[in-house]
Each structure stands twice: as structure tokens, then as C-alpha cells.
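A single protein chain has been omitted; all remaining protein chains appear in their positions.
Should a chain be cited, it is by its letter among A and B, assigned in written order, with residues numbered from 1 in that chain.
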Amino acid sequence: MPPVLELRNITKRFPGVLANDHIDLTLNRGEIHALLGENGAGKTTLMNILYGLYQPDEGEIFINGQKAEIHSPTDAINLGVGMVHQHFMLIPVFTVTENVMLGSESLQLGGVLDRKAAAERIREISEAYGLAVNPDDHIRDLPVGGQQRVEIIKLLYREADILILDEPTAVLTPQEADELFRIMHSLTERGKSIIFITHKLREVLDIADRITVIRRGKVVGSTTPKQANQSKLAAMMVGREVDLSVHKRAAKLGAAVLQVQDLKVADDRGQLAVDGVSFAVQAGEVLGIAGVQGNGQTELVEALTGLRSTHAGSIRLLDEDITRADPRRITELGSAHIPEDRQRDGLVLNFPVADNLVLNTYYQAPFSKGAVLQQNTISEVARERVSKFDIRTPGVETHASSLSGGNQQKVIVARELSRPVKLVVASQPTRGLDVGSIEYIHGRLIESRDSGVGVLLVSSELDEIMQLSDRIAVIYRGKIVDVLPAKGASKEKIGLLMAGVVQKGAKASPKVAAKKKAVTKKTAKKVAKKKAATKTTRPTKRRKDS
Amino acid sequence: MSTQASTIQSVAPQGTATRRIVMGLVFLGLAAAIWFLFANTTQADLVTTFTLNPGGSQFNFPNLGFTTLPVLHALASACALIGAFQLARGFGRSTNAVLGLVAALFIFAFLSWVASGTSLNLAGLLRATLIRAVPITLGALSGILCERAGVVNIAIEGMMLTSAMVAAIFGSLYGLWVGLLAGVLAGGLLAVVHAILSIKYKTDQIVSGTVINIFSIGITSFISAKFLASYRYLNNPGIFSDIQIPGLVDIPFLGPILFSHNIFFFGMVVFLVLLHFGLFFTRWGLRLRSVGEHPKAADTLGINVFRTRYMAVILGGMMAGFGGAYFTLGSVGRFDEVMTAGRGFIGLAAMIFGNWNPFGAFGAGLLFGFADMLAARLAILGVRVPSEFLLMAPYVATMIVLAGVVGRGQMPAADGQPYEKEGH
Partner (left out) sequence: MANQDNESKAPAQKKSAFGIFLQELGRGSVLVPILAIITGLFLGGLIVAVTTEAVYTTWSSSPLEAISRGVDAALRSYSALFNGSIGNPERIADALASGEGAALRRAFNPFLESLTKSVPYIFAGLAVALGFRAGLFNIGAEGQLFMGAICSVYVGFALTGLPAFIHLPLALGAGALGGALWGFIPGLLKAKTGGHEVINTIMMNYIAFRLSEYLLRGPLQRPDTTNPISPFIETTAQLPRFFDSPIRFHLGFFVALAAAYGVYWLLFKTRLGFELRTVGANPSAARYAGMNIVLVTVLAMSLSGALAGLAGANEVLGVNYTLAPAFSSGYGFDSIALALIGKSHPVGVVLAALLFGFLRNGALQMQIAANVPVDIISVMQALILAFIAAPAIIRTIYRLRAPAQQDDELRVRGWGG
């Protein structure tokens, strides 16, 4: 029997980048084939070609032994190929049913939508594969995990046999990821074949039947979990022996620079996203905040940096109460902020690098005299910083938009760390960056810590948190469920805490602790599952848009 | 990202408190206006008489007569009470409906005051309001078609203007129906230009709309000055006559107001219903809206974003063309330079006011239509305050309402963004 899918010699060039360089890949029926590679390796590009979104410059695709012409997603769908994109392709104001049926609608007479029939099929699919969703919910009301289930249902609704999952675990807790793996197995048992994309080594070894590693657009090797181990895979992925562990001296602790007391912060929809959080960051330490994306980290950071008003509680920076201070005051007091979404908040993309380097200090001497900007000084200082922080740019007048992600982030780091700061608030500082930039930014953060600055590191990458932090606080549903020293903390334990499971003896907010007392790992999984189910069936409170 | 809201307690959403207070103050302000502007200037013994016959109906509906002052006081008190309640508790979700009610009370108070000591044909006013709402609503529907698919259309004005002229010329030469068809096609043709510029060349959509507006003003004035002024027979199409819907037109009071109009009014009603149904209940509408919300998602499901947008913009242009033909073939009977006089822009405002929903836009169209109607009639009514200030009222009201109620409306998420297909 021929493989369900065979990619031969796929090549794709983008201006200045060879994204896919003669890639071969085969996928057998009922198999989970992991595609491993670091950010920018070309995984998404390859899958977009398979799904008809991009046209390859060279190469052929065979499906069930037949040569396939895939010019559009429609072709791919008709050939039984389905893809869950890295960034979900869901329409927030539509219901689950509408999102799933879009493009292959159930109809009554005359083009009128048959929502009932579609919802019925969605229920059937969701029962058959254990994918809990409520067809009538609006996407905007669903948690990330729920949205992902909708994406998978979209494929099954179209009766796809080849499923592509592009970095599906990036937004999930380890426990939610396990749930996803269970679903993936139930899919392969029914004869579906899966291409599973990730850059997380542990997952690959856990779930894949076969592993293909690509680097800089080239296949560097194929293996199976039995033959491989983490360090071997890492070396293949990065192309050299990497040691991502950060060497740091013992922390020399100073006085507290940031003190947060019973902080409550509401999100955009008026829900309490940060619910009574207290912690302190001391000079000379890295406090890591671990947690799955969407548990209040964004709102917490925004409150700490003055971008979001607080609902209750207090924040102190050094000796000053900054609970109601504006961003400028907080900046001037010596707080640096590396924002979560660098392109949205941290940079003005169509401004020159030089202007971006003074984005929050432009009004101070020496960059301004009175009301007038001192362009020459700004350019000079910018040139210094570009070389000091190793920012790869043609010049300081180049627009930030034409820099790579890593260099954009370096612009922000250069701007923030060039000031005399006492506190660094770094939110997802390495998301989506290449290994070189990650190492560089980690180094800079540790350097700050060693020079006596307090660092608050918010990240959903558990590895990053574990490597950099001196202490780790875990946030779950707006509450800090536990704070533990990084030394001796195990990944499993933090993973469970991230899922809201508090073990015996741990201090946590009483409510959570009381509910979850003495939960073992096994039952925790069940709890999580149940919770997911109730979450999605919650009736929507928001008004329909039509 | 959405949080797990189920277990998280809700804090009062930001903004609703200010909104509540603004609306409350608006209601109280209207109550005060009734008192000070109207009641204060009305003598106690004056009587208001409303005629409820628009004319042309066999049934003679009795006139509605009442002593003005007590009614004004009652209306003012009602507004004040509603305002007080709004300030204290708020009407929550039904605030918009209450706003409509208060607006209606205020308008009734205004009309009672205008007609105090004389009589006023209320039925005629209502009918005129509906008629004036026609081009505005059609403009808004045109905007909805385009923007629900993600293409901003500020060229409605220009499309209407060009269509009005083309309809007049072809109507004069080949008859009304050909004129109407030509007008619709002219709107569609300009829409093709808008579509090519903004979808194919990815020109900023507001720039492209501005191009069409300037072009339309130029070309219509040019042709009008060059040809229509000297060859009168090119600009004499006549107008569509009213159609009476048999049976319904005989309903007392409402019949003549609602069921005796020319095809533009009935066309508007049909398009209104069709568009609402089409957008929210058919495959066509689901796909069209998906393209306006998240074109990339639509693309990954095999929906042709470009084709859908072209289709929507061209249909929108034809809708504007239909609305433009109204000016020459449905109303005036000849083309005058810049005769649309900003109705296209008001239509755009009605679209936003109505939150990109056809019926919402129609409601806003009625409000603006009423203002438009008053502008034409106030002089005749002989009002005692400078009419200009009353005529400003709807514009001021729109601004206040935008500030207090609509604020950030639910515009389509990808509105105004050209779609780039990558990797080809």
C-alpha cells in the first residue's frame, strides 16, 4: 500500500529566504508523524504548500500514490487534507456552527443555511471523538482549548484523512496537551493520519510514530522516538550542540523593588482577570511567573506598567505607590518593560530604528531641548546602542519593520536596559525568536539580575522560566497558586500547578486549595477534562451580532 | 485571549457607567428643552390640531385636536422621569429602544408646539419622512454590502450623483425604466473602479473612495454644464408615478402613508428585507461576512476572498446607483449639479449609526429623513425660533448618541484592510 501522503523535492523561495529546500516527507496511514524544527525552519511554509495556500517553486505531492495538483485550499480539502493553523482561523463573532460550516455549508432550499443540520453533525462528531464543544457558543467566548477543538472539528466535518496540526500545543498546559494527545490517538485509531508540528522535544518523544527534523528549510534527518533522545534531537534541530541551560551565579538579594498586595485587575470585558495577587520582587533576583497563556498574566503586566487601571489592591515600586501612576511615571521611576506583543506595543514599525530606541525617553535631555528634538544626538546614541546590543540593521534610519523578529526584540531590550533601571518586567521576551536571539536575551536578563536589578519574567515557556528564575510563581485563573524556589522544582509539579492543581501541603489561596485538596495526578486529569466540558457548554451571555 | 470567565466574578464593565450617565443626561436635556423651548413659549389656551389624512384616501380620519400646554407638560414629565430612572438605575440592554422612545416623544412635543394655534398634517409629515429616508437608507445599504465584506465605501455619494445624472439622460432618451437600469449600471461601474483600485491594486480604500467622489462631482458637473444646459431634452425624464398597493392602501391613516409610493420606496423595503435575510440566513451572507471579518480564515476554507469582495462592492455600487436614480427619476424629474447634497455621506453615517445592520440603518435613515423633511417644511410652518437651530438638532443628536451609545460599534473586523494572498 502506498503512503497516504508523499512530498517530493518541495522547494519554496521567499524574497531573500529559501524557506523549503528540496524537502521529502512521507506519511503512512494511521501514523503520527512529527515535524520538528526551531522557529523559522520552514515547517509552516511546507504545510501551507500542502494545504494549497502557497504554490511550491519545485516539487510534487502524491496522495495515496496519485500525483496531486493542489492550487488552493479547496483542492486540498477535496483531497482529504485538513489543517489546524498555528494562529487559529476562527471568526470570533460567529458561532461554532457557523465557523465549522463556513465553506461547506448545509443548505435548505435556495441557499438558506441549515444551521440545525450542521449543529447536529457537529454534535455527532464531538461525541464520536470526545471533542467537547457546544455548537451555539460564539468563538469569542471560548477558551483557547475550546477553540482548538473547534478547529479540529472543522477538519473532521470536511472528512479530512490527513490532518495537519501546526504547533497545537503552544497555547496549552501540559495537561491540556495530554488531552490533545489522547484525541490524536483516537483519530489515528480510526485511520486518520496526522502531521504534528512542534519545536518541543518532550512531546515529540511522547507521541510521534516517526520524527522528521528540518533546519533552515532542509530535512536534516528522520528517526523514531525509540532511536532518539532529547539531546540528539536538539542537536539535529539547531545544528550544533546547544546548551540552553543558563549559567548564573547565586543570587545576591537586595531589598524589595516591587511589592504587589492583593491586586485585582479587570480585563477588557470587565471580568476580574487578576484576582487578589500578592508577591514581591527583590533586587538581584529573577521572579518567574509561570502559567498558561490567558490566566491573567497580560492584565497583571499591564497593571504593573500603568497600562491598565487596577480594581483593588496596591503596587509599590521602590518607595513609591504606583497603583494609579501612569506609564510615564512608572518608567521614570526606573521600571523597564519588555512587552508581550512587541510589534503592537513595543515598536512603531514604520519609524526608524533610531526613533524606536528613544520611544519613551525622547522628551528628556539629551534627546530634547525644550520642545525641540535633538535629531543628531538621537542618531548618535542610536548608533552606539546598535553596536552595543548587536542589533543587525543596515542603519539607524532603517524602519523597524524591515528588521527580523530577533533584532526587533533587541531594539526593545536596548531601549529598556540602556536606562538606569531598578526593575525589568519582561513579558514573553523570547516568543517566536531564533535560538541565537533567545540566548542573547537570556544573557542580558541575567546580566541585569547580577547587577542588582529585580527581574519579573512572565512566560508561558516552562523551560525558559525554569532556566532563568530564582523563584517561580505559578498563576492560574488570576491567582498565584504557589511560589516555589526554582532549585529543586520539578517540571511536573509546576505543570500541575499551571493546571490549577495544588498538592498537599502547598500554600495557596484558600478557595483553590480547599477545592483541590489532595488531588492525585490521575484525578487531576479527569478534573481538567470535566472543567473543559463545563466551560464550553456555558450559555453565552453576550448578545448576538445579528 | 478569552479567560475562563465562568468562575471569575464580574466587575462592572468599563464604559457602561459613563454611557448610562450620558444617556440619562440626554433624556433630561430633552425634557428641559421641551419645557423651556416649547412649553415656556406656548400660551395656555392654544390648541394643536393634527390632520391624520395624507390625502388621496376615501376614509376620512377625524382630526386629532388637543390643548397644547398640558400635553407638552406631560411629555416633558415623561422624558424627565425616564431620564431620572436612567440616571439612577439604567435601562441596561433596552437603552437604545428607550432612546428611540424619548426621541419620538420629543419630536411629538416639537410638532405639537409648532402646530399650536394652527393645524399640521401629521400623516403628510410621516409620509414625507419615509420618502426622505429612501435615498439615505439605500446609501446605507450600499455601505453595508461593501463593508460587511471588508471594503470601506465612502464613494456612495459619488456613485449616487453619477447614477442620478446617467439615469436622467437615459431616462430622457429611452424612458424611465431604461434610465433606472442605466443608473444602476453606472453605480455598478464606478464600484468596479473602486473594487479594482482597492482589491486588485490594494490602494487605501478611503483614497480610492475619494477618487471616485471627486471624479463624480467633476464629470457630472462637466457634462451638465456642457450638454444638459443647452440640450434640455436630455434632462427631462419625468418621474415614476406612485403605485397603490390594492387593499392595503385603504387602511385608514397608515394605508396612504405606507402603501402609496413609487418604486423607489418599495424597492428600498424589498432590499432592506432581502439584505437582512441574505446576510444572516444564507450561505451568500455567511461567506460575505466571513470575508469582512477574517479573510484569511475564509481563504483557508476555500472561499474566494477576492471574488466575494468584488461581488459585494459591485452589488453595493448598484444599490447606490438605485438610490441615485431616486433623485432624478423618483423625486425631482431632472438632474441638477451636486443634487445629492451629501445624502450619500448621511447614508454612511446611518450605516455606522445602525451598527452595520440593515434595519438599524433604516432606523437611522428615518431620523435623518425626518430632519431632511423638516428642513424643507419649517419655513412654510412659520416657526418662532430660527429654523436653522432646529435643523442642526439631528446632527447634534447624532454626535451625542455616537458619544454615548454607539461609541465603538461592532464594525466588521477586517473593514478597510486589503487582503494579501501570500506565497504565490
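Going forward, a contact is a pair of C-beta atoms (placed from the backbone, for glycine too) under 8 Å apart; a residue touches a chain by one contact, two chains touch by 3 or more.
Because the structure is a prediction, the values reported are computed rather than measured.
Chemist: Where does the absent chain touch, in terms of which shown chains it meets?
Modeler: Every shown chain touched by the left-out chain: A, B.
Chemist: Could you tell which one of B:67, B:119 or B:210 touches the chain left off the display?
Modeler: B:210
Chemist: Going by the contact rule already stated, which one of A:87, A:252 or A:328 would touch the omitted chain in the full complex?
Modeler: Going through A:87, A:252 or A:328 one by one, A:328 is the residue touching the chain not shown.
Chemist: Going by the contact rule already stated, which one of A:26, A:314, A:360 or A:404 would touch the omitted chain in the full complex?
Modeler: A:360
Chemist: For the chain left out of this view, which of A:28, A:398 or A:418 touches it?
Modeler: Missing-chain contact among the listed residues: A:398.
Chemist: Please output the residues of chain A touching the missing chain, sorted low to high.
Modeler: Against the left-out chain, chain A lists 305-307, 326-329, 331, 337, 339, 341, 344-351, 355, 359-360, 362-363, 368, 371-373, 375-376, 379, 394-398.
Chemist: Touching residues of chain B against the unshown chain: what are they?
Modeler: Touch with the absent chain occurs at residues 152, 154, 197, 201, 203-208, 210-215, 217-223, 225-227, 342, 345-346, 348-349, 352-353, 386, 388-389, 391-392, 395-396, 398-399, 402-404, 406-409, 411, 415-416.
Quick note on the criterion: only the chains that are shown with their structure count from here on.
Chemist: Measuring from the mean C-alpha position of chain A to the mean C-alpha position of chain B, what distance in angstrom results?
Modeler: So the centroids are 45 Å from each other.
Chemist: Going by the contact rule set out above, which residues of chain A touch chain B in the complex?
Modeler: Within the complex, chain A contacts chain B at residues 12, 14, 45, 48-49, 51, 53-55, 72-74, 77, 83, 85, 89-94, 98, 101-105, 107, 110-113, 140-144, 154, 266-267, 269-273, 275, 293-296, 298, 311, 477-478, 534-535, 538, 543, 545-546.
Chemist: Contact residues on chain B for chain A in the complex?
Modeler: 1-14, 93, 279-284, 286-287, 289-290, 293-294, 296-303, 357, 410, 413, 422-424
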